[in-house]
Each structure stands twice: as C-alpha cells, then as structure tokens.
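Every protein chain except one is present and positioned as in the full complex.
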Amino acid sequence: MKIAVCPGSFDPITSGHLDIIERATFLYDKIIVAVAKNTLKKPLFSVEERMKFAEEAVKNFKGVEVKLFDCLLVEFAQKNQAQVIVRGLRAITDFEHEFQMAQLNRKLDRNIETIFMMASPEYGYLSSSAVKEIAKFNGQIEGLVPKEVEISLRRLFGK
Amino acid sequence: MKIAVCPGSFDPITSGHLDIIERATFLYDKIIVAVAKNTLKKPLFSVEERMKFAEEAVKNFKGVEVKLFDCLLVEFAQKNQAQVIVRGLRAITDFEHEFQMAQLNRKLDRNIETIFMMASPEYGYLSSSAVKEIAKFNGQIEGLVPKEVEISLRRLFGK
Amino acid sequence: MKIAVCPGSFDPITSGHLDIIERATFLYDKIIVAVAKNTLKKPLFSVEERMKFAEEAVKNFKGVEVKLFDCLLVEFAQKNQAQVIVRGLRAITDFEHEFQMAQLNRKLDRNIETIFMMASPEYGYLSSSAVKEIAKFNGQIEGLVPKEVEISLRRLFGK
Amino acid sequence: MKIAVCPGSFDPITSGHLDIIERATFLYDKIIVAVAKNTLKKPLFSVEERMKFAEEAVKNFKGVEVKLFDCLLVEFAQKNQAQVIVRGLRAITDFEHEFQMAQLNRKLDRNIETIFMMASPEYGYLSSSAVKEIAKFNGQIEGLVPKEVEISLRRLFGK
Amino acid sequence: MKIAVCPGSFDPITSGHLDIIERATFLYDKIIVAVAKNTLKKPLFSVEERMKFAEEAVKNFKGVEVKLFDCLLVEFAQKNQAQVIVRGLRAITDFEHEFQMAQLNRKLDRNIETIFMMASPEYGYLSSSAVKEIAKFNGQIEGLVPKEVEISLRRLFGK
Partner (left out) sequence: MKIAVCPGSFDPITSGHLDIIERATFLYDKIIVAVAKNTLKKPLFSVEERMKFAEEAVKNFKGVEVKLFDCLLVEFAQKNQAQVIVRGLRAITDFEHEFQMAQLNRKLDRNIETIFMMASPEYGYLSSSAVKEIAKFNGQIEGLVPKEVEISLRRLFGK
C-alpha cells in the first residue's frame, strides 16, 4: 500500500489545495492531509478550524484522511508509514523553497521521496493569503475556497 | 480616455517609481498613483506623508493624480474608471508575485488589464527598503529618491 | 492616437497570440500584428501563409492590421508611428529574453516603450512549437489554433 | 497496478537519469523507460544504441522496461496503461519547459498525471550534453554514465 | 594584498557558510567574516554568540578573521581595506536579492566588487533557518553545523 502525505498550514484550505489532493488520490492508495499546528505567520484560523475545514472539504474524496502535524515532516511520514510527500508547485519561488525542503528531507530520511505536481492553470494564481486579502475587503471569493470556508471568511470580515 | 492606476505602498516613493510613472504618462491619458493605506510591513512614513511625497514628486508630470487606496485594487480601478493597472518589474521574484496578482485581479474583473513595464537598468537595483536601509546607516541616497524624501530620511535617521 | 505593435514569427498564430492581441485592442487605438519575415528556426509556413493565417484570425477584431516586418523592431515601430511594443509573457525564460530585448530596444529608441501582458492561464502552456509537435503526431489541436490553421496543419501532417 | 513512464532521448543515459529511474521504482509497480526515436538535436547514438545502453543500465532494477517511443507522449502512456509520467527536475529552465509540457499533456488527457522528482544534489549538474562535451575532449566521465556508455564514448572520441 | 569580506547574520554559522569561507581562503590573502549586529528577523543567538561560533569554526582556516559589522557593507569594506565582497549563491531567490544588493553596493562604491561562488551541491539545501527548524523538533543536525553549534542548539531546544 502506497501512502502519501500532503503537508501544509491550510489557513484556510483552498480550491488549489483540493485540486492537488484530489489528483493525488488517483496515484496513491491513501492520502494524509497533514495540517501543521505551527505556521510561519500567525494563522487566521486555529488549527482545529483549519482541520475541520479540510475534513469537510475532502469528505467525498476516496482514501483521504486529515491529521494534525506537529513535528518534522519526515518523522510524521515515518509514523504514518508514508513513503511519499506530495507538494503542489505554482511558481518559481515555490520551486526554490520546495527544492531545498525536498533535499533536506531526503538527507534526513532517504526512503521518503518528495514528488511534485503542477497546479492546474486555473488555480495557478491562488493562495491562502490571496484569498484572505480579498475576503478582508469583501471581494468575491466564491469558487476559490470550499463553501464552508467562504461562509466563515465572510462572517469574520463583516458584511 | 484611457486611465491607468499605478498602485504601491510608496514608503517612500523612489526614483525607480518615478521612472515608471513618467514613462506611463506617455501611454495613457491619466495616471492615478494609488498609495495603499495599509502595507504588509509597518511603514516608516504615515500614509499622509507617503501621499505628500508622491504628490510633490509628480507635480510636474502631465496628467498624474495621487489618491489614497484602501480597498481591493480592482475595486479602486472600477471606481476611478481605470482600465489598466501599471506595474514596474525589476526581478524574478517580483515577476512571480506580480503574475499571481495579475491573474487574480483578472479573475475578479476581466475588464481591467494589468500591464508591466521593465524598470530602467539604472533603477533595477532600487527599492524603498534598500533606500531606508542605506539612510539608516547615513549612506549616500542622493539621486535614489526625490529631494524632499532625501531630506526627510536624513532628518529621521540623524545627522 | 495610440498605436501598438505585436511582433512575432507566428508560425503559426495560436489562440494564445490571439488572446493577447484581442486584449491589447482594448488598450490601444490600433494594433499592428508584425509578422517577422525571417525567423530563428526555419519556419514551417512561408511568411505569406503566416500572414494570411493572422489576417483571417484577427479579421473580427477592431483596429487590427497585419504587416510584414523585415527590419529592426524599433525601426518598424517608428515607420508605423507606433509608440508601444506589446509582448505576451508566459514563462521565466520568456521573461529574461524579453527583458533583454526591451532594454535593447529602449536603448535604440527611448520613445518606444515595451509593455508586457500575462498570458491567460488557459494559454500559459501554449506555443507554436508545441502545436506543431502535437500536429506532427496527429494529436488533438482543436481550440489551440484558429480553424484555418488547424485544417492546414492536418493537411500538412497527413491523415 | 500503477505504471509510470520515464520519457527522454537518453543520448546517452546518465547516472542522473538512473538515479531518478531507480527512485521511481519504489513509487510505482512498473516503470517504462521511453526512449524517443526522434530528438530535437541530431543524436550522437542511434535509437537502437540508446535503447541498448538503457536496457543494460536498468537490468538490475525491479520492474523496469525499456521501450521505443515514436508518438505523442500521452498516446504512448495510454497504449501502455500508464497513469503517470515521471520527470526529473534539475534547474529553472528545466522547470519552465516541463511545466508547459505537463499542462499541455494534461489538456490532451486529464487522466494522465505528470509528477516531478528533484535530481539528487550530486547529479544536479549532469546532463547528456555535458557528458558528451567532456568525452569529446577526453575528460574524465567515470561515474557520470554507466560503464558501457563510458566505453562507447571513449571509443567514439579517440584514445 | 587582496582582502575579502564574507558578510552575513550567521544565526548560526552552518557547514554551507564554512564551505564558501574555506574556498574563498584560496582566492584571497585575507577573509573577514563580517557578522551583522542587526538582522532582518529577530536572531536566535546574540551577536556575541554568533561571533563566538564563527570564530571557533574558522580557527583552523588560514587568514580568516571574524568581525562585528554594524554599518553599510561598503563602509565596512572600506574601513577594512577590502576590495571584494564574497557571497555564496544557492538559489534563484538568493540570486535576485544578491543581484540587487551587488548593484546597489557598486553604486555606493565602484571600487568594491562583489563576487559570487556557488554553494557545493551537498550544501545547496542548507540554511540557518532550516537548521533551526530541524533542531526545534529534535531532528538530526549532525554535519549541518559545527560541533559547538550543534551542542548549543540541542541544549536550547531540549533533550
């Protein structure tokens, strides 16, 4: 059985994340969406909210599980018998950062492989930060995030 | 009448910004320099100061107006009957970020087009952050910013 | 009157080129599609065919003209009273090459400005070479090029 | 059963290719090394030689098969029941070209996914062209290519 | 006598920094490792600790001195009779930032030249931030930093 981890802060999960996760379900037997407890920037949503949004959004995908993740990524993969880390690539700066992380993780455990999938063109522009920025100014976010996230963002930012 | 928006935080406006704004005046009937109220990092100058510097610097350009901007960029463009967003490009990381913003803005309003102009070679290295860094250590900033900004920065950082 | 030049080898013109040309018509009074006589690689179609395809494809756009171009780009712009060169950007390697050409053209004539527009996400992957490669192996090219080009490519490559 | 295709011109196969192929064998049940009949540049080795080198080099890997490939890549994948195309990434220019190919292939068949693996640091500098360049000047190519390729290159270029 | 400056925040110094510094000793008569007092992000280690780690790590290199640096880089170079600034390059985003800094420094003083050396492949993934991240989760950092730094990081983050 091939198990893959899709790690991230998912603050909140977007249609771009879901595109990668869904496509990954066709490649591996099980996908673990690993929601990072701590994030580089202070998150808008608590880790519980971020997990709840992810769970709701993937509930119709086959073989996807959402888990909290609060350790080194390779350690998380080891504990969950995952052989693969799946990352979506959007842009050059993504690419460089991801390249360094993949090399580093491989140094920490050579048996865990990182594979990259390209974002679908229609989500190439999409990021959690962009969605929050638009929501803050009451812009149109329909289709950019799952319905539940859309409702929460609207409630949070007024109107 | 073709109206274009040049958005930014302009903290403070530099000779690089002015190069792009001036070149844009030859392409459009009216240019609105849109000074963002809120900026990602805490600004050195208040929005009033940033606008005042911009107004002073563009006062001899034809058809340029400075306005405060505190909403989504496409909304600002709509309200001001602008069809075009003008962005200066300096570097690869600029490029990627700008690409994502342009795609996103086009998704929000297909009638507003983002166009990019290359920074002139002599300003390719210039940024507001770099100028502030040099000023902080009392380095030479003559020619990198308008005279008024130069004086303010010197006063702020001593000597 | 603002006149813009869209230069290229257009071997053949694709839906990606047409997307940029059409969007440019909203920004300038007149667009000249400048078809380069000589191309870096030996072209598949003669310059007459490449022009004919371009003319057919833009015939419903407002204010677009197709012209042969066999000199320096800035010279072509000067002769045609164009103030602007419009370029579509798809990728990083595009970006670098374009950056160098734009700087060089500005050195040759400071009054001619190059502006860049981002390819729409659905055409980000598209290039004349890719289309020819697919056509060569009788792959599906519908929607990637105008109908006339599609028919010519099919005829050229058999079946 | 998950089947993956590793396409290339393999002119000749290098230790960098083999690193990616071997790592891919741990992720999929079967790997098909697809040797392109036609290549962009005139190849140094005939397609028969390129296949023979590849076969010799992968003979101890589990579940790897070498096949000739003379059609669209997605068509080749379809015929071979492969769901995945595996590509090694070395550099930015690789990245851009690969990104465009992946998008295009996905447009041609949405059921075939392209995944990317990063070259191991020790092979990041390696390419078939570089190896040939070194061999041409009788430089040291030991370890950069399989033994058989090394011998052939030496024979070809003298001494 | 050719003197070169290797500037950085060194929070903490890594094997990647030491690789560049050591290689630079073969190119110049004297290398000054310039430890920046202030850093963009709040440093983990005080400037005294960062200097102590650097001094300990370079003590067996020939002609290397560690100094505090709290001014413009070109001013520091001038004061120390250095003609050269040495920077290690890892990635594209490094490259762009470094390019801008080099141009700016050259504008401030045309007699001080910035030269770049590529990180060795085995350290291409390494950064002070990555090391701190791994240490925080008690991951394996042996070989990534000098022994003294390794001990300090372990003590700091527990176990």
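Letters A, B, C, D and E mark the chains in the order given here, with residues in each chain numbered from 1 onward.
Here is the rule we go by: a contact is a pair of C-beta atoms (placed from the backbone, for glycine too) under 8 Å apart; a residue touches a chain by one contact, two chains touch by 3 or more.
Bear in mind the structure is a predicted one, so any value in this text is a computation, not a measurement.
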| item | value |
| --- | --- |
| Shown chains that the omitted chain touches within the full complex | B, C, D, E |
| Residue among E:S9, E:Q103 or E:S128 touching the omitted chain | E:Q103 |
| Missing-chain contacts mapped onto subunit E | 2, 23, 26-27, 83-84, 89, 92, 95, 99, 102-103, 106, 111, 113-118, 120-121 |
| Missing-partner contacts on subunit C, residue numbers | 71-72, 74-75, 92-93, 95-97, 99-104, 107-108 |
| For subunit B, the residues touching the chain missing from this view | 92, 121-122, 124-125 |
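One rule holds for everything that comes next: only the chains that are shown with their structure count from here on.
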| item | value |
| --- | --- |
| Subunit B-subunit D separation of Cα centroids, rounded to whole Å | 47 |
| Inter-chain centre distance, subunit B versus subunit C - centres from mean C-alpha coordinates, in Å | 30 |
| Per-residue multi-chain contacts in subunit E, two or more chains | 92-93, 124-125 |
